[in-house]
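In what follows, a single structure is set out as structure tokens and then discussed.
In this view, the complex is presented without one of its protein chains, the others remaining in place.
Which chain is which? They are A and B, in the order written, and residues in each are numbered from 1.
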Amino acid sequence: HIALLTDFGLQDNFAGVMEGMIYRINPHVTVSHITHGIKPQDLFQASFLLRHSYKHFPEKTIFVCVVDPGVGTARDVIVVRKKATVFMAPDNGILSFLTGRDTEYFKIVPNKFIPPPASTTFHGRDIFSPLAALLSKGISINKLARTVKSIKHLDIPSPVKGQKTVKGKIIYIDRFGNCISNVSRDLFTAMTGSSFTVEINNLKIYDLSSHYQIPSKAGVLFNSFNLLEIFVPNGNASQELGITLNMPFTIKI
Amino acid sequence: HIALLTDFGLQDNFAGVMEGMIYRINPHVTVSHITHGIKPQDLFQASFLLRHSYKHFPEKTIFVCVVDPGVGTARDVIVVRKKATVFMAPDNGILSFLTGRDTEYFKIVPNKFIPPPASTTFHGRDIFSPLAALLSKGISINKLARTVKSIKHLDIPSPVKGQKTVKGKIIYIDRFGNCISNVSRDLFTAMTGSSFTVEINNLKIYDLSSHYQIPSKAGVLFNSFNLLEIFVPNGNASQELGITLNMPFTIKI
Partner (left out) sequence: HIALLTDFGLQDNFAGVMEGMIYRINPHVTVSHITHGIKPQDLFQASFLLRHSYKHFPEKTIFVCVVDPGVGTARDVIVVRKKATVFMAPDNGILSFLTGRDTEYFKIVPNKFIPPPASTTFHGRDIFSPLAALLSKGISINKLARTVKSIKHLDIPSPVKGQKTVKGKIIYIDRFGNCISNVSRDLFTAMTGSSFTVEINNLKIYDLSSHYQIPSKAGVLFNSFNLLEIFVPNGNASQELGITLNMPFTIKI
């Protein structure tokens, strides 16, 4: 299985052509489109959504993540293998959440499978798709790439823990306007006592909800990524509460 | 075959992750995406598009319809079987157009296939996709659900028939700006005589067209759903005629 995640959108033919190239080489593979709606060049958003997607796909999936402002420059193309799962991306930090003993890093080296006149603007079509298709056919990573010790790192904003506060940030806003923060359930559970206040944009929220159907104007809950999320029941929290991407907020215990 | 219809949009990873979960459990099934563009929480729109889609899919399709404002609350998850076709949705009325002697209703009960820590915000990933994948592998509905007598009902606005008039409503506006009404071809044929007038938003249309290429500013025809539709040739009827969703109109005979 191959799963694509890019900032190519669905207006143009880029995502479709990537799929075409894959089927040219391996007509028997299945292809999923996680999303092509990443904001152009937004490495963090790509990394964030891939991180919160990959565990829900088949173990042997090959993830191809093309958000690639440096396409055509000397930047490397990397492959990361974590147990049976394989990830391909430009070496720009998108994959840096993949760490741990069970993780191997590779970079693509010139090889007979990449036909020489690749474009300098669309490696999704000319390099990523063909190589992913070859991997899906069972070609060994070692024929395409060589081991490297490390890959580029992407800074992820961490919450700042005080004595009785946690200062977090809104790091993603979804289609429903739900405002997703960088405060994980684990951190929250470890920090908070019996009562707390979330303060954001002059709004205070006191209770942790377990779903979206609450009688209040706004609420917080832990979403399906296990991250603290601010929502408006049957509404759009971002629009109705004026919450924007990267907005800081405070949890007081 | 599994076909998905949701309000998840394509910006986030929700639709992709649903597909991933399905392939995890059944790598041999095919998955279609009817649309993920339902307006957030719009039960009527979801129901309307599903109603006008399902007959065009393979008979043994499993339709998964997730527009689910009550996710995480006590609302049921239901399965409706109509001959060889299966539908899954929250019990919120989306499936209430499925009626008749050949229709069986079920509700999901706790079962060994739903792993306990399902999220409370994304049952598309944690409940609907896994169960649909299991059904596609041949697991019997009876292992997942038990028969119920009825399901929640969704009010569909019906046209009002007078002596020499039909009062209808615009119930859907498509990407081309075509304004689709709740007046069916059958109703129209039964009601109208040799001539009629459609009056909407200070505009009068006198003739029934058989296609979009007419010399007038605006026209009406019966569309591929067999519903009366107001259009502008090579234009956008909604924008150019100021027609909005739920706008009433009158047919005079």
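One rule holds in what follows: contacts are C-beta pairs under 8 Å (C-beta built on N, C-alpha and C of every residue); 3 or more make two chains touch, one makes a residue touch a chain.
Model, not experiment: these values are computed from the prediction.
Looking at the full complex, which residue from A:D12, A:E59 or A:D102 touches the chain that isn't shown here?
A:D12
Hey, which chain B residues sit against the chain that's not shown?
1, 3, 5, 10, 30, 32-37, 49, 52-53, 56-59, 61, 174-176, 210-213, 221, 223-224, 229, 234, 236
Which parts of chain A face the unshown chain closely enough to count as touching?
Within chain A, the residues that touch the unshown chain are 8-17, 19-21, 23-24, 27, 40-41, 69-73, 119-122, 125-126.
One rule holds for everything that comes next: only the chains that are shown with their structure count from here on.
Give, as an integer number of Å, the spacing between the C-alpha centres of chain B and chain A.
Taking the mean C-alpha position of each chain, the two centres sit 31 Å apart.
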